[in-house]
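Here the complex is missing one protein chain, while the rest keep their positions.
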Amino acid sequence: MLTNRQTIRIEWGDCDPAGIVYFPRYFEFFDACTRALFERAGLFKRDMLKTYGIAGIPVVDMKARFMIPSRFGDDVVVESTVSKWGKSSFVVRHQLMKGDGMAMAIECFETRVWVAHPNGDAEKFETRAIPEEVKNKFGGH
Amino acid sequence: MLTNRQTIRIEWGDCDPAGIVYFPRYFEFFDACTRALFERAGLFKRDMLKTYGIAGIPVVDMKARFMIPSRFGDDVVVESTVSKWGKSSFVVRHQLMKGDGMAMAIECFETRVWVAHPNGDAEKFETRAIPEEVKNKFGGH
Amino acid sequence: MLTNRQTIRIEWGDCDPAGIVYFPRYFEFFDACTRALFERAGLFKRDMLKTYGIAGIPVVDMKARFMIPSRFGDDVVVESTVSKWGKSSFVVRHQLMKGDGMAMAIECFETRVWVAHPNGDAEKFETRAIPEEVKNKFGGH
Partner (left out) sequence: MLTNRQTIRIEWGDCDPAGIVYFPRYFEFFDACTRALFERAGLFKRDMLKTYGIAGIPVVDMKARFMIPSRFGDDVVVESTVSKWGKSSFVVRHQLMKGDGMAMAIECFETRVWVAHPNGDAEKFETRAIPEEVKNKFGGH
């Protein structure tokens, strides 16, 4: 399965008064990592939305365990892969690792759905089947 | 059990190009709702950190289901309560509701720990037992 | 001139490792205050975009002076007013005040433009004349 590996520098503005990452920032990182994983599969988000006529791939379920905190100035590595494909949904697993031993600091599973605007109504969303050619770009399933 | 009810206006800047809330923003809302729940229990965060000599109450586990999206201009309601007390950890349940029927749009469980800096070392964190008087302020357990 | 007065609680997540507000957060506050000022004038953003066929009121110029820092747990007050109307642009002045004496902590001038998508092309923006009826809702100019 295709895996993307991304290095992220923790910025001053990502951290809270305790000096560690304010946890919602991690979900911004993971969202960018999912984008990068798709790009590695040849799917540039802006083009993908047009090509497949979808409105986005919103998150419908999120599970995360935070084991080791990170501080500003840290460089962390996030490995991301699609761990499961459904008909119109998929799960991305992110593992944030850090330090010399690349200890796992965070594990996150985000479930996303493939959605379009029904009848072009920009205020509504409905799920669609994920094209097989999209799944195939990630190396089989 | 003590419950806090908070109304939140969804701002333009909370939303993404699909016009709906960018999901990490919800975790910022929930963090503020936990703060507000503690305040309702008489625990103002800045004072609480000093009184109990702790560094914070960081999140160690997060589970969330996103059922209905919200758009800029929406007013949503979040109900928050401590659903479980452990020795040095606790779980806060947030339910984000919206619309005339107050449909549940998001359900979130965040597990937090009571941590201090061991020997005053600002770069380390270790869990401490949550004082009974803190738990009691939330109405028994 | 119409003025909006908004109280804002500084949240833990708004603050940086120095314990004070991370300055980009102030611009999020001010953006919400401009939204609230328009609402006080009877212009609810979601409806306004549709009624006048515009894509938004993006910021084209920003000037801010930060005089007194704020910390998590502080309650600050922001007073916002349109200080100048142009043909297709306008300036909003925000004054963030705090403490018993309501000392001015930040003064900010944001210039915004009234823009639409030319020929419905969602990727382009062009300025439009601001309708007189919009300006009139703010109490003359």
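Order of writing sets the chain letters: A, B and C. Residues in each chain are counted from 1.
One rule holds in what follows: contacts are C-beta pairs under 8 Å (C-beta built on N, C-alpha and C of every residue); 3 or more make two chains touch, one makes a residue touch a chain.
These numbers were taken from a predicted model, which means no experiment stands behind them.
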Contact list for the unshown chain, restricted to visible chains = A, B, C
Pick from A:Leu2, A:Ala32 or A:Met104: which residue touches the chain that isn't shown?
-> A:Ala32
Would you mind spotting which of C:Arg9, C:Arg71 or C:Arg128 touches the chain that isn't drawn?
-> C:Arg71
Over the whole complex, note the residues of chain C touching the chain we left out.
-> 16-20, 22-25, 27-28, 31, 55-56, 58-67, 69, 71, 122-123, 125
Had the left-out chain been drawn, it would touch chain B at residues 12-13, 15-19, 22, 24, 72
Over the whole complex, note the residues of chain A touching the chain we left out.
-> 9, 11-13, 28, 31-32, 35, 44-46, 56, 71-73
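One rule holds for everything that comes next: only the chains that are shown with their structure count from here on.
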Residue-number overlap at the chain B/chain C interface, same or different (half cut) | same
Determine the centre-to-centre distance between chain A and chain C, using the mean Cα coordinates as centres, and give it in whole Å.
-> 32
Roughly how many whole angstrom separate the Cα centroids of chain B and chain C?
-> 28
Residue numbers of chain A (touch at least two other chains) = 16-19, 22, 24
